[in-house]
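Only one protein chain is missing from this complex, and each of the others stays in its spot.
A and B label the chains in the order they appear, each numbered from 1.
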Amino acid sequence: MSPAPPRQRPYWTALVLPLALYLIVFLVIPFIHIIVLSFYTYSPTRIWTPELTIANYVGLADASFLTVLLRTLRLGLVSTLICVLFGYPLAYFLARAERRVALIGLFFLVMPLMVSAVIRTFGWLVILGRNGLVNGAITALGLERLPLLYNETAVVIGLANVFVPFMVLPLMASIERINPALEEAARNLGASWLATFRRVILPLSRPGLISGCLLVYSAAISAFVVPMLMGGARVRVIGRQIYDQLLISYQWPNASAIAALLVIATTSLAFFVLALMRRSARQEPDA
Amino acid sequence: MNRQMPALLKPFVMLTYILLLAPLAIVVAVSFGASPTFQFPPTELSLKWYRGFFGNPEFVRAFFSVSLVLGFLAAAMASLLGVTAAIGLVRFRFRGREALEAFFVAPLFIPEILFGAALYLTYARLGIKPSMTSLLLGHVVVCTPFVIRNVMAGLVGLDPRLEEAAMSLGASRIQAFLKVALPLIQSSIISGFIFAFIISFSDINLALFIAGPNSTTLPVYIFNLLLFEGDPSVAAASTLQIVIVGLLIWLVQFLFRPRALL
Partner (left out) sequence: MALTPTVEEQGSAPELEVRNLVKRFTAQSVVGPLSFGVAAGEFVSLLGPSGCGKTTTLRCIAGFEVPTEGSILLNGLAIEGQPPNRRNIGLVFQNYALFPHLTIFENVAFGLRLRRVGDAQLRQRVGHALELVGLPHLAARYPRQLSGGQQQRIAIARCVVLEPRILLFDEPLSNLDLKLRLAMRRELRELQRRLGKTAVYVTHDQGEALALSDRIVVMSNGRIEQIGSPQEIYERPANAFVADFIGSSNLLDATVVGTDGAATIINAAGLTLRAGVVGHTAGARILAMVRPERIRVAGTDAAAGDNTLNARIREATYLGQDLHLTLRLDGGQELSVVTQGSAARRLVPGEEVVLTVAAADIFLLPK
């Protein structure tokens, strides 16, 4: 009884072809190029040296790079956890709030997300800076200024703040789909609020939680502006490494190898998580 | 429903919002202060940083001649490509349709720094000088998914019987689409356009890599000033950006009720 699928004429090719071609030229080819380039030989005198080598990858197994890599992954993990901590209650609140409140809440969530990351970081610089809000209060109390900026904590604060909407939006969508009657049923059956959350809401909102974590984590480990402005030279992360090697030291094959590594890491993470979600979606067809 | 929320939820949500909005509020406050040291709270009110912003031709150029123009062009191109692709994806069944959809929204999930690096190296290889056009071509890639998501949501939410009704009243398939479906997804198209504009307007990651010396966007300019300790005219410029983005989001949310934000 469902409406008929439109008749099969290949009109669709004309509709999807322009974008497909566009993305092939401006997205696929650049990524293939960067992977090819990661096998080129670095030479300080010639930019393009198409002698293939794996030296760029082997070179990554060096202590200073591994420090940077581990720091990046760690900062990503901590900021993702903080985003869950702050994002979950917010997502639940928005999903269950009455329509008008939810609209206003959503506005104040999406608006900061859409303002340039530079500007949001700038706000934190003013708050945490030498003459900023926090140090102003501290000196007013007659205490010593604290070095709040240019350390890992500052970077985590910045990352978590910038990316928390990435956590909230998919989570909210996921929680909205959970019938509120389920919560009421759980309460009616004697579950406390916490038990209801743990046994009903959390398992059913898992797809949203997973995709939120995925979005935040991959954004956090490839962040560049926040660590640069809030972490300074001391908190080097992969994004900074790529930027410097590309635009400052011109070690393009090396930068390509790092980028290729990051591409593989984020996409395999995404595929893994999506496969996981698809499997759990099959198990809970009505969720 | 509120009865069931634990007592601590609301205060915690308020705290989250304060943390989320504090940086923006402080930027706005600093822009109206008089102190040159980003003092907060400002001790006196002044518009001098706005005068400073408008008196700096580079700043004005970055804002009006680059970022705004770029945003509109990117949104227009993204809408053209995105709307047609979304129609093709929703209205036709063909093999590989889902994979194609994933491909089209993939730029949402690719870290921008990687895309920026990849595009930068490709341009370098082809000998293309960074310019406004090169940046525009990159922005279109990251803006289009927003158009696609919005338009697809609009089309999927549309009752297919409306077009069938039009056809039973004598409209051809194309007429039915143009006269019935298109007017009804107009708001989705407009909100897709606005989101695309904002994405381009706020972008920093791509612009850092592929903007040329004559196509410094506002975020890049602000970034450079922040690295080298600028004055609060940065705050004035940032406030203008916040206001524009805020107004546009408000417009989308309260006029069009978009179904797909992410």
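Note that in this section a contact is a pair of C-beta atoms (placed from the backbone, for glycine too) under 8 Å apart; a residue touches a chain by one contact, two chains touch by 3 or more.
Just so it is clear, the structure is predicted and the values come from calculations on it, not from any experiment.
Chemist: Of B:57, B:96, B:183 or B:213, which residue touches the hidden chain?
Modeler: B:183
Chemist: For the chain not shown, which residue from B:13, B:135, B:151 or B:166 touches it across the whole complex?
Modeler: Checking the options B:13, B:135, B:151 or B:166, the one contacting the hidden chain is B:166.
Chemist: To test your reading of the contact rule: which positions on chain B touch the chain that is missing from view?
Modeler: Its contact residues with the unshown chain are 159, 161-162, 164-173, 175-176, 179-180, 183-184.
The rule is simple: only the chains that are shown with their structure count from here on.
Chemist: I'd like to verify one number: the distance from the centre of chain A to the centre of chain B, where each centre is the average of its C-alpha atoms, in whole angstrom.
Modeler: Averaging C-alpha atoms per chain gives centres 17 Å apart.
Chemist: For chain B, which residues count as touching chain A in their complex?
Modeler: Residue positions touching the partner: 1-2, 4-6, 9-10, 12-13, 16-17, 19-27, 30, 37-41, 81-82, 84-85, 87-89, 91-94, 100, 103-104, 106-107, 109-115, 117-122, 124-125, 137-138, 140-141, 144, 160-161, 164, 173, 195, 198-199, 201-205, 208-209, 218-219, 222-223, 226-227, 234-235, 238, 241-242, 245-246, 248-250, 253-254, 261-262.
Chemist: Taking the touch rule as given, give the residues of chain A at its contact with chain B in the complex, in rising order.
Modeler: The touching residues are 3, 5-6, 8, 10-16, 18-20, 22-23, 26-27, 29-31, 33-34, 37, 47-48, 86-87, 89-90, 92-93, 96, 98, 103, 105-112, 114-127, 129, 131-133, 136, 161, 164-166, 169-170, 180, 183-184, 187, 193, 215, 218-219, 221-225, 228-229, 239, 242-243, 246-247, 252, 255-256, 259, 262-263, 266, 270.
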